[in-house]
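What follows is one structure encoded as structure tokens, with my remarks underneath.
The complex appears here minus one protein chain, its other protein chains still in place.
Naming follows writing order (A and B), and every chain is counted from residue 1.
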Amino acid sequence: MKNNNEGMNEKEIILTMTNIDKYFPGVVALSKVNFTLRAGEVHALMGENGAGKSTLIKVLTGVEIADGGEIRMKGKTHPILNHSPHEALENGISTVYQEVNLCPNLSVAENIFIGREPKKAGRIDWKTINRRAKEVLETLQIKIDVTKPVEHYSVAVQQMVAIARAVDISSKILILDEPTSSLDEQEVEKLFEVMNKLKERGIGIIFVTHYLEQVYKISDRITVLRNGVFVGEYETSKLPSVQLVAKMMGKEYDELSTIKSKDLMEKKSDDQEVVLHAKQLGRTGSIKPFDFTIHKGEVVGLSGLLGSGRSEMSRVLYGADKADAGELIWKGKKIILNAPIDAMKVGMAYLPENRMAEGIISELSVRENIIIALQVKNGIWNLMSRKDQEEFADKYIDLLQIKTANLNVPIKQLSGGNQQKVILARWLLTNPDFMILDEPTRGIDVGTKMEIQKLVIELSNKGKSVIFISSEIEEMLRVCSKLIILRDGCKVGELEQDELDQNEIMNAIAGGGER
Amino acid sequence: MTNVKKILRKIYGHSLFFPLTCLGIVLAVNLIKTPTFFQISLNNGVLYGYIIDILNRSSELIILAIGMTLVVAGSGGTDISVGAVSAVAGAITIYSLVGSMSSAVYRMPYGFAIILGLLGGIACGMFNGFLIAKLKIQPMVATLILFTAGRGIAQIITQGFILYVRNEPFKYLGNFIPGVPIPTPIFVAIMVILVTVLILKKTALGLYIQTVGINRKAARLVGLNSSLYIFLIYTFSGLCAGIAGMIITSRVYSIDANNAGLNIELDAILAVAIGGNSLAGGKFSLAGSIIGAITIQALTTSLYAMKVTADQLPVYKAIVVIIIVMLQSTELKRMVHSLYQKISNLIAGKKVA
Partner (left out) sequence: MLRKFREKIGANSFLLLITIVLFIVMYIVGMIVFRNDNFGRLQVFLNLFISNAGLIVASVGMTMVLISGGIDISVGSVVAVTCMLLAWMMENKNIGAVPAIIIVLVLGIIYGLIQGLLIAYLKIQPFIVTLAGMFFCRGMTAVISSDMISIKNETFLELANAKIYLPFGGHVNKKGVMLYPYIYPSVIIALVVLVLIFFMLKYTKFGRSIYAVGGNEQSALLLGLNVRLTKLKVYVLNGFLATLAGFVFCLNTSGGFVEQAKGFEMEAIASSVIGGTLLTGGVGNVIGCLFGVLIKGTIETFITFKGTLSSWWTKIVIAALLCFFIILQSILASTKHKRRKASKI
């Protein structure tokens, strides 16, 4: 490849990942994935949840080892295989994680030099460390006291420190994993300035993100993954945002116009009773204050890409995260939710997005997982009889077609999709007036997806209200009577039933129109 | 799979397999050394025999193990203050009864003094619970405070003396009630077991504790107040230590702040571990811990028979603890598994070549 600074296609290739496979028990995380990085470019890696982005990065950085495929770097005759983050660093690959993995108790300067401290006369030379740290940060136009512990500074600054470390190590490849999730607009601008400087130095940057605007602002190329499969690599300037969204969601642009919302439910009018009304409800660092209203029998969809604020909004509505601004009105009365139990008591239910971390109680049986929410609602003194428990469990095992040897096996033995059904059963059992379902059909087979969708419509017809969050537009069209579009942490649109059209939605998500 | 294999799998996989096997081994070894091991005789209206002795002395351990099981299950931590707390409770009771001089005359009703002692145990448990549930201090460190200071507090209550209660009925709790052939501690242990099982099974508490111990985040989302339950389990452990203290002091009708319940915390942790309970928390089996406690007591008795002194016992128990936690370690299982795979790959590789 020729080394040429003009014309994007002529930049030298410094990394190729070819046919990368990665399996976990029961799951294909990556299948024949390709990725190419050039010197001095910002290459965005995009895909929805479960697409495989983080797995690909882990394979590259040595946190995981690929089961198949090859990684090659410029200047190395043999394919490289990183067994640990340490090896990856030695090969010139640095990563700045979303969680900003620095040691909070150590100073800024020390974080930059930890593991490779310069020495003088056998002892660590603190003067040099502090001086060089200051210097390298100044090249990124950051002026801070490098002797203070890094936890003293905001996430934005911490990211700069992590980047400074990468630069000082002379990394050729810098991976930025969801760097802007906790930054405000100014900080994002700052980050982009730094990224441009790094581009000038010839460093290749892999930018993992789901913020569309930012991708269009800073990246040169985009690689899209979906369900562990490589969808394609595109030049940013040549890919309209709507097409990008379509590729991430697995739809072809032309298909969109032929799909219309199906009238599977009765039209809901707004003079139904308001069940829940949020006035400027917000939580610092999580979701900006928003207004939200849902009527009896309504199914409201929250749409937008991952990270747009869908989950954060619903968590604040349920009290999973406590709101620190605004108020919540339930059936006409103001309520304060200090903890999930308060929400449950008034008749709310919440199916979390991350079932592994927040949903399943792994060692307990399927039966116990199903009845637990209702049990807590009933109170500690009213233990359900074994007979009742088994009846309830059987009912839902049947209804949702949960595949399990019997209702007493530990839930961890079930497949992901079936575990999801158990959690859904748990909340259906509490007979709530209002349910938040965050990605309820993820990982579930097509047949059961339809069952669940029908179930939601039935609930709506019975007068229950539902917030339905999903990455699949089609599903939402079938089920929702109103759709709220979120982008980058803000509400950007609200579509009523007759406006529901996949085209419209894609446009709203993508940011209005072609590029 | 053949039927035999199926049955074997069921037996092996049963949660009580491990503790029963351990108990079996210890009893078998004892039987070989002492053919009269299982003999029970009735003399002077009271039962005698090695088995009776073991059951008798394991009573306080069983009670402590029950408290410890819940602590481990709900918080993944251990309460090492139980020995010291039992000394504190015993000190409170005896001091209430006889003041600072050994005596045969009670200063206050017996029942009162017992309640005061139990309240002392509860107070210690609440102290631990507060530090752990509210201040979020690691259980190991929080309980370490009472582990060290507890005996000092007991010393101060007894003003440095070993106080004796020279009143016959005081001995009943730790020994025999006249006319009843079975040692009283066994009844107390059975009562504690029954009450605990009742509460755990008749209310949702057992389910809640397991949920909190397995996944605190999920527990919160289904409406549980995790801090409250963690506070309760440590308070309960303190109560158990208090009850144990009553038995221990009654048995020797005195309180020796330095030695009452000495090293019993290690026994309690061991009992829970032998019982098949994971020291990281989650699902628990009280039956397992009870069997574990009896096993430990039987082991102690055997070691005594081999002329090991009380001070030397901890060496053997420490080794057993290490072996058990090593077996429980997931990291070890992983290493063994990958080693096994490497070896079988090697063999398979050889076959192909």
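The rule is simple: a contact is a pair of C-beta atoms (placed from the backbone, for glycine too) under 8 Å apart; a residue touches a chain by one contact, two chains touch by 3 or more.
Remember, it's a predicted structure, so these values are computed and weren't measured experimentally.
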item: Which residue of B:42, B:198, B:319 or B:343 touches the chain not shown here; value: B:319
item: Which of B:16, B:46, B:126 or B:145 contacts the chain that the document leaves out; value: B:145
item: Among A:124, A:357, A:409 or A:490, the residue in touch with the chain that has been omitted; value: A:124
item: Touching residues on chain B - with respect to the absent chain; value: 78, 80, 131, 135-138, 140-141, 144-149, 151-153, 155-156, 160, 263, 266, 269, 279, 309, 311-319, 321-322, 325-326, 329-332
item: Interface residues of chain A (partner: the chain not displayed); value: 63, 84-86, 89, 95, 97, 101-106, 110-111, 114-115, 117, 123-124, 148-149, 151, 154, 156-157, 165, 184, 187, 284-285
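The working rule: only the chains that are shown with their structure count from here on.
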item: Distance from the mean Cα position of chain B to that of chain A, given in whole angstrom; value: 45
item: Contact footprint of chain B on chain A as seen in their complex; value: 320, 339-341, 344, 350, 352, 357-364, 368, 372-373, 375-377, 379-383, 426
item: Partner chain A, residues of chain B touching it in the complex; value: 201-205, 207-208, 210-211, 214-215, 217-225, 282-283
